[in-house]
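What you see is the complex with one protein chain gone and the rest in place.
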Amino acid sequence: MGAIEAVVDDRKKQFIENFIYPSIAFGGIYQNRYLLGTSLARPCITEGIIQVARHYGAEYIAHGATGKGNDQVRFELTAACLDPSIKCIAPWRLPEFFNRFKGRLDLMEYAKTKGFTVAATPKAPYSIDANIMHISFESGILEDPMAPAPADMYQLTVGPEKWPDSPEELSIEIEKGIPIKVTNNSTKQVIEGSVGIFSYLNDVGGRHGVGRIDITEDRFIGMKSRGVYETPGGTILFQAVRDLEVVCLDREVNKIRNSLAQTFSEKVYYGLWFSPEGSYLRRCLNLSQKLVSGKVLLHIFKGNVYVRGRAATKSLYDQELVR
Amino acid sequence: MGAIEAVVDDRKKQFIENFIYPSIAFGGIYQNRYLLGTSLARPCITEGIIQVARHYGAEYIAHGATGKGNDQVRFELTAACLDPSIKCIAPWRLPEFFNRFKGRLDLMEYAKTKGFTVAATPKAPYSIDANIMHISFESGILEDPMAPAPADMYQLTVGPEKWPDSPEELSIEIEKGIPIKVTNNSTKQVIEGSVGIFSYLNDVGGRHGVGRIDITEDRFIGMKSRGVYETPGGTILFQAVRDLEVVCLDREVNKIRNSLAQTFSEKVYYGLWFSPEGSYLRRCLNLSQKLVSGKVLLHIFKGNVYVRGRAATKSLYDQELVR
Amino acid sequence: MGAIEAVVDDRKKQFIENFIYPSIAFGGIYQNRYLLGTSLARPCITEGIIQVARHYGAEYIAHGATGKGNDQVRFELTAACLDPSIKCIAPWRLPEFFNRFKGRLDLMEYAKTKGFTVAATPKAPYSIDANIMHISFESGILEDPMAPAPADMYQLTVGPEKWPDSPEELSIEIEKGIPIKVTNNSTKQVIEGSVGIFSYLNDVGGRHGVGRIDITEDRFIGMKSRGVYETPGGTILFQAVRDLEVVCLDREVNKIRNSLAQTFSEKVYYGLWFSPEGSYLRRCLNLSQKLVSGKVLLHIFKGNVYVRGRAATKSLYDQELVR
Partner (left out) sequence: MGAIEAVVDDRKKQFIENFIYPSIAFGGIYQNRYLLGTSLARPCITEGIIQVARHYGAEYIAHGATGKGNDQVRFELTAACLDPSIKCIAPWRLPEFFNRFKGRLDLMEYAKTKGFTVAATPKAPYSIDANIMHISFESGILEDPMAPAPADMYQLTVGPEKWPDSPEELSIEIEKGIPIKVTNNSTKQVIEGSVGIFSYLNDVGGRHGVGRIDITEDRFIGMKSRGVYETPGGTILFQAVRDLEVVCLDREVNKIRNSLAQTFSEKVYYGLWFSPEGSYLRRCLNLSQKLVSGKVLLHIFKGNVYVRGRAATKSLYDQELVR
């Protein structure tokens, strides 16, 4: 074998535009609470991996997910949907691997023998997965579903002692379910551009402590697990779109769409973004969101998102009729 | 005609036990946001009216709801379900009535001529409907969906300036989806009894500003309307039951139940609590909630409900398995 | 008033191409049994009426449906969807009309006084509604749901004594859920063109007695009614498309589509073809049917349609895999 090449591909923009925004527009939320931060990242990452694999003519790809979680399923189903000819290796399910490497320390040791230096941080008493949409915490001390999460665990959102004492007022402009402009009426800042907007919503949400949830959920493979999530920007945006769409959509269309959104959310959680049904659902949901355009007024304050007002570009709300 | 008798029937206990608690247990929420505070009150009130009507052999009952709202439908459908032989009069839809009484002042004037004294308060710039579950505000200045609600409007919940700086920790014990005991770990208070518990949750939620929403919704008769609601105790309880049930219910049972709950919520909003389908749904949902028993640990804080932990009496969560 | 003009518009082609074929492609069937023959005709007729009304600048249109049936709803909802500015007159709901004309004889009498000659046939003991898709029979002696329908009632299909003793074998070519070519392997006839194909399937189905059903159903306005229907061509085609689509569609897409088809069928039965939800459903269903192309082999025989074989243009059926 010749030289080893490592490809580092920043997929933030694709993640936001092709996965996060559509999912929020479509009402993607698993079991009514989880905004799918990790579920959306997996098909985005796998799509990138498959592109690289094809570029290099690779026959195999690999992932580091364990055999008990959702992510193995998401990586492998996505890969199978995108290119069934490329095979997927899951070391944590192979005896020759998991028998040799019992844990983190063994892996670091091995890396050292191969000349890699890995920054060894003391292991947190829970596992962490982070991307631009959210951070998730699970395992370790969080496995007991009755044990409250430690206050110093959170990373994207500040705790109550740091919450500002006055709200920030945001006005979010939405076109076809997608945010195109955010105005902070408190600071007069105006933000545009997909990555800029999402990062900004993360910042505002973060400094007001928005988007922390502590839930148990049902994994793809059947077991229940407890997770704690921080999703500041996603939480703000999700509420804004939900609020606006009631004004923009016919009641019965909204009801049908809602039922499709439930199925969509489950499919995404199960790793089926690129499957035939995932694709069909996205196309149907795309049709309904064509009408969701307008503006939503929000207060971000004390860990919460307060919708204050909304105006649709083409509203079905008739102020005369309701009088 | 002989003497006029007025029957005053306090139906708080029935409202809480037969309508509020079941609805929360069953996941009753219209368009994913509205906890049905008024929708649940109408069948409860009508049930009481019909009992009185039967007691007195009355052939007619009446209600004061207008011809544009949901409540006319709820009163009349409930009455038709419970006793189709009793006819319903809706003065606000009768020309001889609405032509004579143009508004509130005319009514007060008329009452005076009949010897009734009505406490005439200056009319608020919006309409209010209150019961032990919630207060709703609509019409008037709220008709413009972009106009923020005034800060001094709220009655059941205090505003941010009065929110305490530390959370209250509640432990809610739930049996078959119904709260049977609330322990305030911060104050060591223990509350039992259906009315006591709900009133207490209203108090705690109220002093932390929990349960304010500002939404637009689709009315039964088709128009969109904007409503602002305060539902402090209901909001706390709804989140507690939703959290617990994920631990108690099989994933697929939960999914089926969820879909039934969506239909149930719509039917209740449409006034169909006592209809054949309302009754069938309640019986199906009752079956699933048989398993929802356990304890939920909550922080009530700064307008929010934070679930901190949960333990099912008979849990499907397997700490060993998830490890 | 000047001269009266009567517009006679043959809408057979539009009916078949824009209503019958899409509905069959989409799986349109009410309460699992009724192929919507009348429900589909109403929006087609109303669309034509509205076009004429607009052409002449008419402010009113009228229909002859009674106040107990589905058709009044279908005419009026369709008109309201297509042009809410045109008002709809329903004489059978107007006292000045139904008090004057007690029945058919009064109407014929009146027509005579105005110089119209109406072919007066002895009234059948049931009411009949016919179009190119089906004939429906209801009312009169059919009102008793236990009374068998008379053998001489049927018009589009022959009775058992006339059924041929050997099957006709049809091969139907379908593209995107729509039939584009029918080959009669028994007679070697080849039929193309939308109207030609449907008429031919009616003929073949008719001479083998295909498509008679005797059902009770739930009307829009709530009452149950008994109807007997003959739908020869529609029944053949419906089964052909249903058979082919299992081979063409991914299982999960088919499941989602099926659930949409149920809602679609109800909406069409309720007169909501052109409503926002009707339109949304048709667009979603159109997406899934894009893949339904291929050929189905059928025996038409003794009142029945026997599917004998099928081949998809782009099949998901893998003969190697199933071995």
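First chain written, first letter: the chains are A, B and C, and each begins at residue 1.
Criterion: contacts are C-beta pairs under 8 Å (C-beta built on N, C-alpha and C of every residue); 3 or more make two chains touch, one makes a residue touch a chain.
A quick note: this is a predicted structure, and the numbers were derived from the prediction, not measured.
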Absent chain's touching partners (shown only) are B, C
Residue among C:85, C:99, C:117 or C:319 touching the omitted chain: C:319
Full-complex contact with the absent chain, from C:106, C:143 or C:192: C:143
Across C:112, C:251, C:290 or C:314, the one contacting the chain not displayed is C:251
Had the left-out chain been drawn, it would touch chain B at residues 250, 252-253, 255-257, 259-260, 263, 267, 275-277, 280-281, 283-284, 287-288
Chain C positions in touch with the non-displayed chain are 31-33, 68, 139, 143-149, 160, 163, 165, 167, 212-218, 222-226, 242-243, 246-247, 251, 254-255, 258-259, 262, 266, 295, 297, 301-304, 306-311, 316-319, 321-323
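Please note the rule applied: only the chains that are shown with their structure count from here on.
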What are the chains that chain A and chain C both touch? none
Dist(centroid_CA(chain B), centroid_CA(chain C)) in Å evaluates to 44
For the pair chain A and chain B, the C-alpha centroid-to-centroid distance in angstrom is 33
Which chain A residues reach two or more other chains? 255, 259
